[in-house]
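For this depiction, one protein chain was excluded, whereas all remaining protein chains were kept in their positions.
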Amino acid sequence: MVSRNTTAKAGRVAGKANDSKNVGSGNQNDKDLLLSFYEEMVFIRHFELKASEMYQKARIGGYCHLNLGEEATVVGMMRATQTQDYLFTTYREHGYAIGKGSDPNRVMAELFGKADGVSRGWGGSMHLFDSETHLMGGYGIVGGQIPPATGAALAISYKNDPSPDSPIVVCIMGDGTTNIGAFHESLNIAAVWKLPIVYVIVNNFLGMGTSVDMASGEPELYKRGASYRIDGIRINGEDPLEVYDTCLKTFKAAREEHRPFLIEAMSHRLKGHSVVDPAKYRSAEEVKVAEQHDPIPLLEKKLTELGHLKAHDIALIAAKAKERVKEAADFAEQSPNPDIGQLFSNVYSKKPANDFCRLPGEPLFDEHSFDTVTER
Amino acid sequence: MVSRNTTAKAGRVAGKANDSKNVGSGNQNDKDLLLSFYEEMVFIRHFELKASEMYQKARIGGYCHLNLGEEATVVGMMRATQTQDYLFTTYREHGYAIGKGSDPNRVMAELFGKADGVSRGWGGSMHLFDSETHLMGGYGIVGGQIPPATGAALAISYKNDPSPDSPIVVCIMGDGTTNIGAFHESLNIAAVWKLPIVYVIVNNFLGMGTSVDMASGEPELYKRGASYRIDGIRINGEDPLEVYDTCLKTFKAAREEHRPFLIEAMSHRLKGHSVVDPAKYRSAEEVKVAEQHDPIPLLEKKLTELGHLKAHDIALIAAKAKERVKEAADFAEQSPNPDIGQLFSNVYSKKPANDFCRLPGEPLFDEHSFDTVTER
Amino acid sequence: MTIKTYRQTLHDTLAEEMRKDPDILLIGEEIGHFEGSYKITAGLLAEFGPKRVKDTPIAEEGFTGAAIGAAMLGLKPVVEIMTINFSLVAMDQIINHAAKIHAMFGGQANVPLVIRTPGGGGQQLGASHSQNIEVFYAHIPGLKVVCPSNPADAKGLLKAAIHDTDPVLFLENLGLYGTKGEVPDEDYVLEIGKANIAKSGTDITVISYSKATTVALEVANELAHEQISVEVIDLRSLRPLDRKTVVESVRKTSRAVVIEDDWLTYGIGAEIAATIQEGAFDYLDAPVRRVAAAEVPVPYSKPLELASLPDAVTLSKVIHQVLDATAFNR
Partner (left out) sequence: MTIKTYRQTLHDTLAEEMRKDPDILLIGEEIGHFEGSYKITAGLLAEFGPKRVKDTPIAEEGFTGAAIGAAMLGLKPVVEIMTINFSLVAMDQIINHAAKIHAMFGGQANVPLVIRTPGGGGQQLGASHSQNIEVFYAHIPGLKVVCPSNPADAKGLLKAAIHDTDPVLFLENLGLYGTKGEVPDEDYVLEIGKANIAKSGTDITVISYSKATTVALEVANELAHEQISVEVIDLRSLRPLDRKTVVESVRKTSRAVVIEDDWLTYGIGAEIAATIQEGAFDYLDAPVRRVAAAEVPVPYSKPLELASLPDAVTLSKVIHQVLDATAFNR
């Protein structure tokens, strides 16, 4: 079952394939690479803004958590994966899904709960899954993804020897998630069993409104790998190149040595915890700091300084992204709802004997239930 | 509710109060102290041997885990507690209960499931509780004691300022227990909330048959405090004086600073995991090593060398211990079974309306249930 | 009497009790700075300070267990678990510890703990965030489970739960937070373990609890226009279960329907039906019917989700079916 496709993950979203092989370190002056990062980051930004808008318009329901501010981490990390690698992530995963290669149309359709959604409308924003891209799910239970991700790495090591061709698992979580038991149990298991998995903490300084300092006895979270002799490293999640380089190196080591790693990417959350959170608990000062760390203007500035980007390009890239995102929203709008007749078709992968498939209020038995029955 | 009794915990078991104040460090040459350690260790040894015998004779049921080999840790640690301190521990706790001050008669009676047992016959070997000595329970779920112990420390800090008079919580667990989620969550909470609790890992190198190396990514378990910025220290659990000294110092710091600590006491398990475990997974070599680390001959040797103990004393102390243990077994034998009429009396502390108190097979209602009922 | 939302009532009741008893403290995720995921605790950190309103790490097992230990030493913690779905990570502490400590230690310790947590589907939260798994707790001797369906009961039962000397799971519902009702202004305390006849009637008994009670009442009021007199029993407490009130009602009406938001098989309604058939066997004119959720992990898609949940139309239909089957004449 484990795919052997070892081609480098292509940047798909801006509609443009990235053909740089993800085998060596990126280069500060690699214009194409940096520009493709920028384009994808801008695309994800606009995707999230559209999601927010569609939520306000009630096209999207439930909870909806955005990657706003996290785009550099998303793009740098996803570019460093290979298609065959398995990704387990959280409810804050639209960007990751896109970065791993899912069709943005189908991601948006999932947010709309439509039949063409990546999870066929069953998952919604928090539960994106795409078997084709090996996106093994967004998970809404804090820490819930970590044990299955660890087990996926077990399956890899069960079937593959360490090698440059071995798939790995990338398991993403938030800072607050490092305080839950599943984190501890899983990292320990990965260490003892020497599993090819890279745990990535996206440290956005906050759980919902609770700061890392208030929640974690050791707030330098990458140090928590030490409890399992897992190497930990902290990186600047605002810089896509640093994220890309570190991930590339770390993923390579996990692939070739079959052992776990822990990466902590520091990355500010620009808005509330979810679309509906006005984030009143944040001071104006804090909001300002977050905005100063917005990776898109930062990269824009850098690229402009390097002469890779002009005001005109910026506008063009933004326009292209908006256009593409609009297409995704239109696709989602037009996609049909899942068929109500299929309500019971996903409970089990094969329907078992005596499966109970009755709608609310239906009697337990109907006139045909006892056709064969004994007289009294 | 928090008791203010600050007198030093007395060594009760050998029938002899230890009046050394537990305020300073013990002294290698403090003959009385060392001898009283020895006496209590020997007593616990014989208590456990009797428990084993009574289990074989089916006076004791269920699971029965012994402290054989762990006596130095038990005695050194319990002597360093104050009566007011709260102890949360595991299913391997007979010695700790006795060391904390419970009447050995009532401990044995509990193993027999009798009405005079410390838990009134409801708990058994794994679930000793003694409100008088602040033994807050032996717990049978691995890790289960750690969150409540942490919360008890919260209650202490809620009601008491740090001071030499403040009670603390001592929370004991095995090495294998450090791999479960509750360990991680609790230590983190204790660190963030600055709670007066000392977590003690009794590292006997084994879960049931699984070694620490196989189970823990970081087998130097005291280092796991670092994930929460909790100071950790490893001690030789075979030396009651080292245990006593370290505990005294650490408990003092927890009391006076209201912050958590982690102690790892290395201490071999002489026999199987529980009375019924023949421990076939252990090599003859391993058994020999464990026996070489038996703290009782070690202390015996030391005391003999120091001239504090003669062969005649050794025999006398053993005889006294056996005598006292026999008394406990006789007491347990004679104690009545709990009253079956009280089966429903412990479900709630106050009986609520409509509590369902029916024996198996009794109908839901009886003829009096609807005395007031409407006609049809 | 004041008209208030269920949310506001919970908030006010917590504040009122905390003002009276310094041993009450609140423990939970995001209840302080964030003011509560569903804003029940808004403003309480400001009023009572961080000692009594304790934001926790994301560690339900750890902090629920810590509340147990604090309760054993005499504090009265009120824990918020953000939704009942997340209580699954704390289950060992609730079931193996909170529920057992009093009995297992021979009555020497007790655990005066309240765990507030909302259940509820219908919010498009997907399979792992839409469950009504209160039956897990209701099954456990040593726990009490209460489930107010309206603001007044929320006040009366929350006070009772806080005053109780044993662990109480206080079940709220996402769909109820915004609902309004009259709330007594005085120190209003209900007795745990007693059901409430929310509406009396003579033709059929509908048994329900929590949010489903609002559906039952809505249907009962509608059917009154058709000259059908529905008695609605609001269980209020799932453990202890007030079997007598249920059975007495059915002995009177001879017909019963349960409406519940959880899954049918092994759900709360199973016990209700089992109880009725035993206690009112000779009085029943038709089988007890259950209106419950379809047995699927709750889908995100709105139309799918709606199809899986019980509602007023369905309840009304089932009531009519039962009446028709028993030659009911209007």
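As written, the chain order gives the labels A, B and C, with residue 1 at the start of each chain.
The definition used in the following text is that a residue touches a chain if its C-beta (ideal position, glycine included) is under 8 Å from a C-beta of that chain, and two chains touch if they have at least 3 such contacts.
Computed from a predicted structure; not experimentally measured.
Across the whole complex, the hidden chain's contacts among the shown chains comprise A, B, C.
Among B:F47, B:Y96 or B:W122, only B:W122 touches the chain that is left out of the view.
In the complete assembly, the contact with the undisplayed chain comes from A:A152, out of A:L111, A:A152 or A:L299. Among B:T73, B:T89, B:S157 or B:T177, only B:T177 touches the chain that is left out of the view.
Per the touch definition above, the residue from A:A51, A:L111 or A:I189 contacting the chain not shown is A:I189. Note on the undisplayed chain: of the listed residues A:G117, A:P162 or A:P295, the one touching it is A:G117. Residues touching the missing chain, restricted to subunit A, are 1-2, 86, 88, 117-123, 127, 129-131, 136-137, 139, 141, 144, 146-156, 158, 181-182, 184-186, 188-189, 192-193, 345-350, 352-356, 363-365, 369-370, 373-374, 376 (touch as defined at the top).
Think of the hidden chain as still there; on subunit B it touches residues 61-63, 113-114, 119, 121-124, 126-127, 139-144, 176-177, 179-182, 207-210, 214-216, 273, 280-281, 337-338, 340, 343-344, 346-347, 356-361, 363.
Taking the whole complex into account, subunit C touches the unshown chain at residues 61, 85, 88-89, 91-92, 95-97, 99-100, 103-104, 126-128, 133, 135-136, 138-142, 239, 241, 262-263, 265-274, 276-279, 281, 284, 286-290, 295-297, 299.
Heads up, the rule we're going with is that only the chains that are shown with their structure count from here on.
Of all the chains shown, the one with its CA centroid nearest the global CA centroid is C.
Averaging Cα atoms per chain gives one point for each, and the point farthest from that of subunit C is the centre of B. Separation between the centroids of subunit A and subunit C, computed from CA atoms only, is 35 Å.
Chain centres here are Cα averages; for subunit A and subunit B they lie 46 Å apart. Once the centre of each chain is set as its mean CA position, subunit B and subunit C turn out to be 39 Å apart.
Subunit C has residues 56-57, 59, 61-62 in contact with two or more other chains. Annotation for subunit A: residues touching 2 or more other chains are 179-182, 214-216.
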